[in-house]
Structure formats: C-alpha cells, structure tokens
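Every protein chain but one is kept in place in this view of the complex.
After this line comes chain A, so read on.
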Amino acid sequence: MNTLVSVLRLPRGPDPNGRGFDPNSPRFIAMCPTTISASSETGTDSVEIGEEQRARSALRESFLRTLIAMTNKQVQFHMYERVKVEAKFGASDIDVLNFQVSELQTPIGVQKEALLRAKHRKMLLMTVYDADDPPTELPTDD
C-alpha cells in the first residue's frame, strides 16, 4: 500500500492584517540598519541602548497619539495631479498604507465611507483644521 509522505505542518499563509516582511526576522535585522543610528553598528553600551529604546518608544507613542488626535477631525488630502479632497479622518492601518475616512467629498459626490491609499514613497499633505474655524488660505504643495 502506498503511504503519503508525512509533513510537519502546512506552509504558513499570508497575514491578513499586514504585508509581512517581519522587521524582527534575523535577515531583516542583519540587512536593514535602522534609520536612527543603530546600537548594532557601534560598540554601544547597554545604557545608550536603553536611551535609544526610550527615544523610539517616545516617537512611537507620539505618532500614535497624533493619529488618535486626528480622529473625527476634518482633513484635506493633497493628492497627485493637484487634486484636493476633504473628509473626516477615521483611522490608519498598521502599515500606514490606507486611511479610513468618512464623508469624503469628491468632484463626483460625497462618499459616506472610503479607504484612501497612501503612497508612502511621496509626501502626502494632510491639513487638519477645526471644522468651525477653517483657515482662509490653506498651504499648497507647490
């Protein structure tokens, strides 16, 4: 009787929540120096590593608080081809690839709910302002 070859487990599939490329993998750590001068590049001692970690935590926290503060605020997206659209900011996904917005005002009508793709290679200007007191002139990306 022919027996099927045994397998330890099945291949792991994609993570539905992100695009992968785990920054904690050995290959990533070895081949991608961090943008902040990394402890691994110099003979840094544990005190400096601790300080670097604290700085990273502070930056992460600041970024997350910025996102929280933007929730439900009116924002204006400056997109390619000089297109500007206004919406109410909802949330960003974990990789900052998409923004969830409500009441997106487009030239062809208002979208109740929408996902805007963020091209992370170019700058995306977002102007957050108080809906009751909008500025008379908004900055441009010229």
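Everything that follows uses one rule, which is that a contact is a pair of C-beta atoms (placed from the backbone, for glycine too) under 8 Å apart; a residue touches a chain by one contact, two chains touch by 3 or more; residues count from 1.
One rule holds in what follows: contacts and distances are computed from a predicted model.
A.B. asks: One chain is missing here; what is its name in UniProt, given the choices "ER membrane protein complex subunit 3", "Serine-threonine kinase receptor-associated protein", "Exosome complex component RRP46" or "CDC45 cell division cycle 45 homolog (S. cerevisiae)"?
C.D. replies: So, among "ER membrane protein complex subunit 3", "Serine-threonine kinase receptor-associated protein", "Exosome complex component RRP46" or "CDC45 cell division cycle 45 homolog (S. cerevisiae)", the name matching the hidden chain's UniProt entry is "Serine-threonine kinase receptor-associated protein".
A.B. asks: Using the definition of touch stated at the top, determine which of A:31, A:47, A:68 or A:108 touches the missing chain.
C.D. replies: Counting the whole complex, the residue in contact with the absent chain is A:31.
A.B. asks: Considering the whole complex rather than only what is displayed, give the residues of chain A touching the chain that is not shown.
C.D. replies: Answer for chain A: residues 1-15, 19-23, 25-28, 31-32, 97, 121 touch the chain left out.
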